[in-house]
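All protein chains but one are shown at their positions in the complex.
So, chain A:
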């Protein structure tokens, strides 16, 4: 037999140890974002890592059912799930233990989620997640608040220049329903819209119901919110779609009023990746190519309550955020007292033995005549 012993450093696929200084950076980032949520009146809840799968996979949880680790509870003999998303848990809390509390209810959370499978693009199977949920607020102002608070939380950790993409996942189904298209055409149109194949969309709506004739125009208008909104207002929409467009305009106005400098794009015909959203949905992209930092939107919470929320992904935020200077490390010789220096903002590293040196303890500063001075490194 030539079985090699497994290397003890090897972790299961998609899992990682976060080391200094990244672990500290991520924790600081989570707390800074939670601080912004708290300052807007969002109260923190902490659901458990595991719960019975029937409550975990209810409502919006159904979208992550196939990504949920499950195990049998030996105590109750019932199936439990390890959360792949915190939103269903917050929805459960809002509907049950906080069911009697007056609405709207503003809740926030921070925790880890696990999923069965990573992808080539996003291989992690454990992700940190922080988020806000506003339950029982039906007004466009609620959607606006969620978007603005999320952008403010990102700004608080130094991620500026983000771009907010607003999508209307209910728009295309509303137009298709209004036109009463047959299932075959519906599938082909949905595919063409999903790929953003504008030539195919134009060809497919040729000679069809007038409700579909607006699709090519709406597709072409996708982009900066002002232009897209103008196209949406100019389009001859059926009643159901008109309501969606007016709601979108109100949400965008609410966001623009509270965050005037924010870069907003609007895609009225996007529905890819938004499976349970019932109103406007949001994606926040980081500056440059740093990718998606947050995702959310309006959904129906448990007990059919209207709700809106946003989940932010600290691992993605960490990649987009500027690197903060680590705390200076001050070497304390044996017997020295460091309380005053810690109060000044130093991390003090005490020597435990006479042969501990500032260099060995990776100190940036040492004491000379009782005052901290930078350590001189010898080449």
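Heads up, the rule we're going with is that a contact is a pair of C-beta atoms (placed from the backbone, for glycine too) under 8 Å apart; a residue touches a chain by one contact, two chains touch by 3 or more; residues count from 1.
FYI, contacts and distances are computed from a predicted model.
Visitor: Given that one chain of this complex has been left out, which of "ATP phosphoribosyltransferase", "Sarcosine oxidase subunit delta", "Aspartyl/glutamyl-tRNA(Asn/Gln) amidotransferase subunit B" or "3-isopropylmalate dehydratase large subunit" is its protein name according to UniProt?
Guide: The record names the chain that does not appear here as "ATP phosphoribosyltransferase".
Visitor: Looking at A:183, A:288, A:345 or A:370, which residue reaches the missing chain?
Guide: A:288
Visitor: Quick one: say which of A:161, A:217 or A:238 touches the chain that got left out.
Guide: A:161
Visitor: Among A:87, A:247 or A:301, which residue is in contact with the omitted chain in the full complex?
Guide: A:87
Visitor: Quick one: which of A:9, A:102, A:121 or A:339 touches the chain that's been left out?
Guide: A:121
Visitor: Would you mind spotting which of A:97, A:195 or A:362 touches the chain that isn't drawn?
Guide: From the options A:97, A:195 or A:362, the contact with the absent chain belongs to A:195.
Visitor: Since one chain has been left out of the picture, which residues of chain A touch it in the full complex?
Guide: So the residues of chain A touching the unseen chain are 60, 63-64, 67, 84-85, 87, 115, 119-122, 127, 131, 159, 161, 163, 165, 195-200, 222-224, 265, 267, 272-275, 283, 285-297, 309-311, 313, 315-316, 319-322.
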